[in-house]
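Got a structure for you, questions after.
A single protein chain has been omitted; all remaining protein chains appear in their positions.
On to subunit A.
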Amino acid sequence: MPIHDNDRHAVVLEIGRAYTKCGFVGENEPRVIIPSKLEGTKKREGIYLHEYSTKKELHSNLVKFLHHIFFKYLLVNHRERRIVIVESLLCPTEFREVLANVLYVHFEVPSVLFVPSHLVTLYTLGISTALVIDIGHEETTMIPVCEGTPLIHAWQAQPLGNKAIQERLESLLLLRAKVQGNGGQKIDLVDVMPKLSRAVLEDIVVRTCFVTTLPRARQLVAARTHEDGPSPPVPPPTILYPLSGNNNLTLDGSVREESAEVLFETDNEMVSLASMVLDAILASPIDFRVPLAENLVIIGGGCMLPGLKFRLLAEIKDLQQHPKYSSRIALKALKVHRPPAKSNYTAWLGGAILGATEAIATRSYAREVYMQTNRVPDWNNLADNTKEVDSRAG
């Protein structure tokens, strides 16, 4: 089977917990970005791939999902395509094992190349040292990469992703929002529905929420915590958000402004996006701390919320002055990169670039090998996988 034939570009897949990006190596963007779930029917909502209870269920869902990807979106014969999987170094092994089994055994793909998402992100920039910050759906993960080597021991991961914002939004709405029917009468939201669907919450976050500025955030906290403190800033105007039927939700400006604050709150053990960045830098070798701070790469759909990156930098600068850090860290400047991609598919693009090089032939894990060993290399090996090419970059 002539796999190396130019016509048969390898497939690049990144199966996130919220969205799957898929396309071909050597292309500038994924062909499609779709929710990582099976299409729902009239009777029931689609099931997210990562929300499985047994391995068997995951297996059968992945078979259906990938069948869809190959024949509805990419329109290719899987037995003729090498596969590049972009995944987080922190991806659960179980998921990877089932995915490998489905690809090699059910779809009989000739080879799979697993690449770590944080590392390949640097291929989109032509640099070899950076702190990669991935703000995804379920969690935010950060891994420093120094001279092409991911410093696994310095990784940070916290459940501070879009899901946390959605949950905060939900609780704020249930606390404050009203539902306005046709007649104009207003009822508390809690009395109409005790829960909001993931789709509605995501829609509200994506379309109406934003990350407010540091001074306003401080003012909000002060107003809430001190009775005789300053008055809170004037919130943005309230809007009506249509729910099902003729009902409208009164969406307060304050809810839109405050939902994302969950990412920056320091009251619980001082863990916020900003502290994660400083901790990751502190866990890295001294010589690399300044270069890392001057090479921040923020990726993942979560950072597409307006104002997020701006705020993150302001928070880090502010937190540096905190006694916990001021004695241990002295960063000159904080600098962020702008990869040539939309944030939610930056890591995918890195995989598409790497997969277009000779690495696809030399570093992939062939089907024959898998069938003999019945296992895929674990992430320790994966981290080495791409090192050589990297250490030369830049």
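Assume a contact is a pair of C-beta atoms (placed from the backbone, for glycine too) under 8 Å apart; a residue touches a chain by one contact, two chains touch by 3 or more; residues count from 1.
Here is the rule we go by: contacts and distances are computed from a predicted model.
A single chain of the complex does not appear, and UniProt lists its protein name as "Dynactin subunit 4", one of "Dynactin subunit 4", "ABC transporter I family member 6", "Protein ABCI7" or "Anaphase-promoting complex subunit 11". Among the residues A:H153, A:R207 or A:H226, only A:R207 touches the chain that is left out of the figure. Subunit A meets the missing chain through residues 7, 19, 21, 26, 28-34, 63, 67, 70-77, 79, 108, 123-127, 202-203, 206-208, 210-213, 216, 233-237, 239-242, 253, 294-296, 304, 306-310, 312-313, 333-342, 344-345, 349, 353-354, 356-359, 362, 388-389, 392-394.
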